[in-house]
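First, the structure itself, so that you have it in front of you.
Note that one protein chain is taken out, while the other chains of the complex remain in position.
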């Protein structure tokens, strides 16, 4: 295998593999946008891209850097409102996949994007929920792409902005969330973790090439479950070429190796 | 006074006099539409015409016969939805004047457009509320134009579809209606009745030319209050000419005398 | 994106057959004598889908035909009216004879229920209907059609809660759509945007099938994006005898004929159904019998003069 690639690239490629054709995907910019455009160009040509700001099914021009970027408005079917996207599509139950990010992700896949430390006396105030809580509450499947750092994976979030499984397998059901048992997949540059529906906790399901379970454990504050796991498939030439040449040709998000 | 006119014409003209400039008027077709267009052409040029079906501020072409008529869509500022008209403008509290019709109007100005007889075993089923209940609930001023027949003015409506003052001066407040003490004006071919805010009941305030209080009483099942009353002003030549030549030129609603 | 178009075009026969089942709740488009989905309603009559619940705001010809054909068990709407052509007489007759169940709401209440359905929330507040018999007199068989609650932010402020409504299938006739189901409604839109977005399945008939490139160049013209739509049928005159803005005016003669038969009922009405639906091979045959080419031409010309 002479194909050279970075783990950041493979992280995005692995995320793109989670998207199926005809999926309705609610996504902002950044790596999630890169992953979904890659999926669309590879195996999900009928994917529908929905942006929180209200743009429905644009033909995205590489490479947007904001949910307000004209590059996510090009040839959109409709320029709607945030209520159309997050209410009429997402809360309505029509979103197959939503992407999340956040400063902290705990073992139940709860996400904190509000405050580090005490909410009423924060050490660091973060931007807040934005649409993240809505995405985590209503999408059928939740994808989280993040670089793997220990401080990002604490035992408990300082503040739960967006619900994972809250506190156990029935946590969402007990709270009254409509989507009770969503798939949640966390894709990092070290591994893939998914929600184990029996425990409501994250379990390691895949390792990135040349990464060991120990590498993951050292970089994770909580103790992810381990069952059977496999290696993340290496990228194909087509995946790498499409990513580099068509999706992020200017290296806005990813420098090639 | 050589000007010849019918009481039907004067009824519409008197209704048009209730509309002030810059009023937002929610109206369907029929005589209310005729009255509001007349007002706009005479003394309320900045009136805003809103149609329940969603058309906002059209330049109405004479003479529409339906709320779906293309004549109420011409050069509209916006073709919205029923929710825009009845929710975003009416329930939002922005409607100055709304017109109502109905099969029965009682002494509290409650209106029945649902059923004659017992609701669950009706003698005659009528079309139902439509937007009428919404108009009566949320407009600041309610106008009712109707030909004066005894059966139309019973002591009690068989069914209250649209609220007048319900059962007394505080009837709307007690029911939780937002607009607690609206003006309500009933204009017929015999007289004008208005809500007396002390009693919540209709009181005769004006008589049509050559009509006596007795004429009204004979044709009204309930006993309208009588305080001081005046005569409805005769139409001016301009009112009659505008009505006949510009608003209803084909005599769709009104035949001239 | 839509790099590839998902083609949802099919025949009305296929769409109604595939998506509507006996007992379904059907969202009905159109209002009064404007843009009524007669084409799709005829096909439901032809396929004899039964025990339907019809929902909408002002339902007229579609509702009256389906009630007259004895396919309806319940209606939930704001009114049954053809405006100056009178009440929906078959519906009136069915209510007066206790043949159907009926749940009355105001128009705003119905539109609000669809809005709630379209947003995925279980109910929605309203300040309409308070103090009236709409909240007091109920048709005996109906389920809990509303709830009255206190406003948690204000004392002594009763609020009506209305249950969200998500029809099983909606039928709507529009001006234009593309193959994938992007819908363009011109002129008034009544309760349709909220109803369509609330529905589990949506069948659209349109005057004209347009190219997706046209859709993408005119995002402000799109009323409903394709993700809400399941079937598209191009059917010129599919709203006849009611009017379709930009295409044709309503046919007073045929509406009056319908109303006369619907009011008379009995054999006169079943003769109408036979002549214009059961004995017609297609909707075109109905339009030909009911109007004919020169009448249609004049209805189109009459509309064009008003634009």
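By letter and in written order, the chains are A, B and C; residue numbering begins at 1 in each of them.
As a convention for this text, contacts are C-beta pairs under 8 Å (C-beta built on N, C-alpha and C of every residue); 3 or more make two chains touch, one makes a residue touch a chain.
The structure presented is a predicted model; accordingly, all values stated were derived computationally and were not measured.
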Of A:91, A:205 or A:242, the one touching the omitted chain in the full complex:
A:91
Among B:48, B:100 or B:216, the residue in touch with the chain that has been omitted:
B:48
List the residues of chain A that touch the chain left out of this view.
28-30, 51-55, 61, 65-71, 73-74, 79-83, 86-87, 90-91, 110, 114, 119-134, 137-138, 159-163, 166, 171-172, 174-178
Please give every residue of chain C in contact with the chain that is not shown.
112, 116, 119-127, 144, 147, 149, 151-154, 157, 159, 161, 163, 220-221
Where chain B meets the left-out chain, the residues are 22, 24, 40, 45-49, 56-60, 75-80, 83, 87-94, 138, 178
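Following the convention adopted for this analysis, only the chains that are shown with their structure count from here on.
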Taking each chain's centre as the mean of its CA atoms, which one is most distant from chain C?
A
As a quick test, compute the distance in whole Å between the mean CA positions of chain A and chain B.
57
Which whole number of Å gives the spacing of the CA centres of chain B and chain C?
28
Contacts with 2+ other chains: residues of chain B:
none
So which stretches of chain C touch two or more other chains?
none
